[in-house]
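A single protein chain has been omitted; all remaining protein chains appear in their positions.
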Amino acid sequence: MSNTLLTTTDLSISYGAVKAVRGSNLEVKEGEVVALLGPNGAGKSSTLRAIVGLIKSQGAVNFAGQDITGAPTERIVSLGLSLVPEGRRLFPHLTVRENLMLGAPRKAKSDDLFDDLLNRLPILRERLQQVSGTLSGGEQQQVAIARALMSRPKLLLIDEPSLGLAPTIVDAVYQLLSDLRKTGLAMVIVEQEVMRVLKFADRAYAMSTGEIALEGLAADLRTSDEVKKVYLGGAE
Amino acid sequence: MDALISYLVNVISLGGTYALLALGLAVIFSVLGLINFAHGELMTLTGYVLLAGILTGQPFWLAVFVAVIAGGISAALMEFAAFRPVRNASGATLLMTSFAVSMLLQVLFQNGISPRGQAVPVPTWLTTSLSIGNSQISKVQIMSITVGVLALLALKFFFDRSYWGWAIRAAADDFEIVGLMGVKASRLISFAFLLSGLLAGVAGVLWVIQRGSVDPLMGFKPVLAAFIVAVIGGLGSLTGAVAGGFILSAIEIALQTWLPPNVMPYRDAITYTIVVIILSIFPNGIFGKRTQEKV
Partner (left out) sequence: MQRKSGPSKVTKMAVSLSAIMLLSACASGDGEATASGEATAPAAGAACTVKVGVAGSQTGGLAYIDVPNLEGFELWAEQVNAAGGVDGKFTIETVVKDTRSDAAQSATVAAELVAEEISILITPGDADPSIAAGQLAQDAGIAAVSWFGSSPILPLAVGDHMFSNAFGDNTQAKVLADHATEMGYKNAYTLGSPDSAYTNLLPGYFKEAFEANGGKVVGEGTFSMGQASFSVIVDEIKALSPAPDVIMTPAYEPDFPTFIKALRGAGITAAVLGTDGIDSPTTLALADIAEGVTYTTAGVLKNEGAMSTFFTDYNGKYGKDPETIYAVTGYELGLTLDAVVKQAQSCDADAIWQAWSNLEGAQGITGAISYKGGDRMAIREVALVEIKNSERSLVGTFSPDPATVPKAQL
């Protein structure tokens, strides 16, 4: 049950002369939920984007026993990694249905999965033929997560699931994530709402200026003075 | 009433061709962020293939079919030979590459075939006209309306119902995320060029049949019009390309029909002024994205 699913070894990312991430080492086990914390610009989103091959990086990335360093995104996705990008990034001119269908591999039989997702998210069933750009923020986040699930990932990377959403909607999103966790799906969640994600996650990494400053069990970090000082003192 | 009917016939037949051309540009813009100025040369190439088919005695419809397919395949080859090596370069490099390809093909046509136009003998049944009510409509126009409308309907079906159709529409919205859906970028780009070439092929055949000749520089005017159409509609918007095609056609034909003769020489200037006014109301085109997502 506790096999390692994802590791990054000395992962570094540069934008020109600026080093966004410097030598980070992460590990995610099967079925585990890991939170990635840090202030704006700490390198969290860059880390997720590098893992799925959207941006170039140095160091090594290993997923499900395979070296995926520098592999093209479509291959990484086909191995079972899926990203819910920051800001949802739905295809606004496509309907909800088309967004979801595009999430599945071209020749995959995905009717069952499609039905299953709609049962979990009954609101979307009414919206299937609606152009996704006209959905509310919360609905868009649900579509974005559902779309990422259409490729049947083993590990879901979620970038800022609660950004810009009202608290009651955030509750609904986390309810969905909690349901998914019960199916054994591993997750990495980048989140600004530190306390909420620390209540939800098994373990957490805290990044600061491109480096991993802290790591540990989520429960421990929740009570750590250092976390309180850095993330709760100034934030919000 | 007759004037209105012939106005509409003219608008639809020209607009359909513009829409097909602009869609071809928009499809490439969706995946590469590039306005492919060599699109016009694909039309020209289609014209030469059509001519070759007719001169070698093939049945007309076979010659048309082969010409359209040739447009598609040439576009895919163009992508492979010219654009793939510079795909990750800046937009300016891509644009320059498209100009270079355009010039190269023009010179090849001029030196390899002839700098002069070549007459394309289309079947004589196409050169007569039909009486509908009190107005006479030429068969070429009826054909260009029929083909244009059928091609647009087929495209709508393709874009709404097929995986690759969704992928191209999705690419128009957000190319990076299409990769995240497991779509291979290079395959999507090849496919987009193939589709764009087929569209140039259909438009090229309609253009050549209407003109009766093909010459090395034939593609320049239509690609310019298609560029304007794509800008009016909103660059990268597929719906916009179609709408823009009919809008530009409606403006041009209206001016040609109703402008007083002494103002007629300023027709193009007036057309472009109207286009500029449209763009000042809709800076990103009528169906363009109102806000830019951040990178």
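Labels A and B are assigned to the chains in the order they are written; within every chain, residues are numbered from 1.
Operating definition for what follows: a residue touches a chain if its C-beta (ideal position, glycine included) is under 8 Å from a C-beta of that chain, and two chains touch if they have at least 3 such contacts.
Nothing here was measured: the structure is a model prediction, and the numbers come from that model.
Note that the absent chain touches B when the full complex is taken as a whole. The residue from B:S74, B:Q118 or B:T239 that touches the chain not shown here is B:Q118. Residues touching the missing chain, restricted to chain B, are 3, 6, 9-10, 13-14, 17-18, 29, 32-33, 35, 87-88, 90-92, 95, 106-107, 110, 115-119, 121, 124, 127-129, 136, 138-141, 175-176, 179, 185, 207, 210-218, 220-222, 225, 231, 235-236, 253, 256-257, 261, 264-265, 267-268, 283-285, 288-289, 292, 295 (touch as defined at the top).
The rule is short, and it goes like this: only the chains that are shown with their structure count from here on.
Centre-to-centre separation of chain A and chain B, using mean CA positions: 41 Å.
Chain contact summary for the complex, chain B toward chain A: residues 163, 166-167, 169-170, 172-174, 176-185, 237, 239, 293.
Contact residues on chain A toward chain B in their complex (touch as defined above): 52, 54, 72-74, 77-78, 82-83, 85, 87, 89, 91-94, 98-99, 101-103, 105-106, 147, 151.
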